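Yeah, one chain of the complex is gone here, protein chain that is, but the others are all in their spots.
Right after this comes subunit A.
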Amino acid sequence: MTDVDAGFWTTVADTVAAVCLLAGAFLTFAAGVGTLRFPSLLARMHAVTKPQVLGLILGLTALALRVRNWSAVAMLVLVVIFQLATAPVGAHLVSRAGFRTGKVDETELQPNEMDPSSTDDPH
């Protein structure tokens, strides 16, 4: 590989990293806005599980493309795996605790199949 090629691929990696970083920052920002703006506990949990996780993945991808160091990349992959494994569990536990302790305003859930009066299997 010549020097020109190496320089070219470095530019490509840097550009992709910049795009990933911007997209990740946008999604993380939107997650923050959603957490603030959404009216209920359950809706807020959506903001913290979806855009936040992908925002982090994109940010770390950008970091991996810039750092170009295998042991650092391995660590970043671990962060992503743990995030994917723990974020849904955390959101699920918060939602379930909210539901069980009556912190969720059930009147705004239309329809609400959790309602004790509709426990029959809908199928």
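Convention: a contact is a pair of C-beta atoms (placed from the backbone, for glycine too) under 8 Å apart; a residue touches a chain by one contact, two chains touch by 3 or more; residues count from 1.
Criterion: contacts and distances are computed from a predicted model.
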| item | value |
| --- | --- |
| Protein name as given in UniProt for the chain not displayed, "NAD-reducing hydrogenase HoxS subunit gamma", "Sodium:proton antiporter", "ABC transporter permease" or "Putrescine-binding periplasmic protein" | "Sodium:proton antiporter" |
| Residue numbers in subunit A that touch the chain omitted from display | 26-27, 30-31, 33-34, 37-40, 42-43, 45-47, 49-51, 53-55, 71-72, 74-75, 77-78, 84-85, 87-89, 91-92, 95-96, 99, 108-114, 121-123 |
